[in-house]
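Left out: one protein chain. Kept in place: all the others.
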Amino acid sequence: MRVTEVLPNEMAKVTLDGVSKIISTALIDDVAVGDYIVLHVGYALAKIDPEEAERTLEMLASAGVA
Amino acid sequence: MKYVDEYRDGKIARTLAAAIAAEVSPSLEYHFMEFCGGHTHAISRYGLEDLLPPNVHMIHGPGCPVCVLPIGRIDTAITLSRRPEVTLCTYGDLMRVPGSKGSSLMKAKAEGADIRMVYSTLDAVRIAEAEPHREVVFFAIGFETTTPPTALAIRFAREKGLGNFTIFCNHVLTPAAVQNILDSPDVKLLGTVKIDGFVGPAHVSTVIGAKPFRVFAKEFKKPVVVAGFEPLDVMQAILMLVRQVNQGRHEVENQYIRAVTELGNAKAQALVAEMFEVVVSFEWRGLGDVPDSALRLRAAYESFDAEKRFGLVSHPAKDNPACECGAILRGVKRPRDCKLFGAVCTPDNPMGSCMVSSEGACAAHWTYGRFREKNARVEAAA
Partner (left out) sequence: MNAPKSYRRKLDLANGRVDLSHGAGGRAMAQLIEDIFHRAFDNDWLRAGNDQSAFDVAAGRMVMTTDGYVVSPLFFPGGDIGSLAVHGTINDIAMAGATPLYLSASFIIEEGFPLGDLDRIARSMGEASRAAGVPVITGDTKVVERGKADGVFISTAGVGRVPPGLNFASDAARPGDVVLISGSIGDHGVAVMSKRENLAFDTEILSDSAALHGVVAAMVAAGGASIRVLRDPTRGGLAATLNELANQSDVGFQIDEEAIPLKPQVAAACEFLGLDPLNVANEGKLVAIVAPDAADVVLAAMRAHPLGLESARIGVVVEDPHHFVEMRTSFGGGRIVDWLSGEQLPRIC
């Protein structure tokens, strides 16, 4: 889920495929528009690190090789 | 980039399946336990076991917080909800969990109790704010993932000066459950349950980090791979576990590097530590009394504790004697070993919580396992 708007009181709007929901970011710090988060029961638990995400995808894609 | 679909790519799944098939040693049997509801769900929803070689076995551990809640606590919640001034807020999963004598929150609601399903603890606080004449109680369950949301709800309630919001606390701790299983006679002495490695929980690890699992790797010499909850994450983790077993390693590896760090979410942990303390002993369905495995509110937050406010007493209640949820939660038995499975116990008429919760082993087997019994496995793509 991508943060599309930072709202007051530690809330944010997150969007996935055109569907948006307002959730709480009180459990994480420094939330900015464009951040990707892990969502659970209405709260962001962690930010997804884009570099590590890329690395994971590369590892997955090359799984059968070498 | 959505960071959702990319981890569900069917083609990559088949490549990973081929890699696992290529790396397993034909003379070994691999038993991996997962104890994360998200993993149980991903495995059954995507039919992952069909992609694994026959000598890799996935065991469902006690990762479903609904499943490990003892009947006595459901009974207490039902009793509480019958008080005319109480509005009981709960996550949807709990509504149909059977209590004693065939009761459930859903049935109590039909009988007139004010029970409301909420998606988030914030909703419960909002209800308390909007209805000051009601005593709003949030039925708090879950592992380390859901505890911070409960803590936040209490903080919000405190900030808003709400005197009508309390929680019925049933939060439990993951490492304690794993320790309990590893210490159990079934695993340690009798070898009834063979575990060669663990798939570490997804959401829980974002909160507690990978560090708490190092003790299991070291003390019990079992590899742990913390995995994301998307199906490709689980498959990659299985591949990493196979490699560890083959190489005789027992380390903690982190597959979920994009969201899990070594130390986890310090902010969330601090919030929980401020409000909660560990309880000396707590009864888990299937595991019995497990030391240092659950939380309760600290004295400073007593006014938010429903058990104190309403003088609640929980009586241990017995499961249906033929219900094997307990053994299934420990990995000792499989759903099809339970006499009630598919006969009296179905999703329509659940006898135990393993069948009710979407993350329960019996529910997963109902949806997925029965299919596998009937069909041959899919060949992994070359």
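All chains are identified by letter, namely A and B, in their written order; residue positions are counted from 1 within each chain.
Simple rule for what comes next: a residue touches a chain if its C-beta (ideal position, glycine included) is under 8 Å from a C-beta of that chain, and two chains touch if they have at least 3 such contacts.
Because the structure is predicted, anything quoted here is derived from the model rather than measured.
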item: Chains shown that the absent chain touches, full complex; value: A, B
item: Residue, one of B:100, B:320 or B:367, that touches the chain absent here; value: B:367
item: From B:123, B:186, B:251 or B:292, residue that would touch the chain that is not displayed; value: B:123
item: Contact set of chain A toward the excluded chain (per top definition); value: 16-22, 39
item: Interface with the undisplayed chain - residues on chain B; value: 4, 8, 10, 13-14, 44-51, 92, 96, 106, 117-119, 123, 231, 346-349, 358, 366-368, 370-372, 374-375, 378, 381
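By our rule, only the chains that are shown with their structure count from here on.
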item: Gap in Å, rounded to a whole number, between the CA centres of chain B and chain A; value: 22
item: Chain B to chain A touching residues, read off their complex; value: 1-4, 6-7, 9, 12, 15-16, 18-19, 22, 91, 119-123, 145-146, 148-149, 152, 203, 206-207, 228, 232-233, 236, 239, 255, 257-260, 265, 267-268, 271
item: Residues of chain A that touch chain B when the two form their complex; value: 2, 16-17, 23-24, 26-29, 36, 38, 40-43, 45-50, 52-53, 55-57, 59-61, 63-64
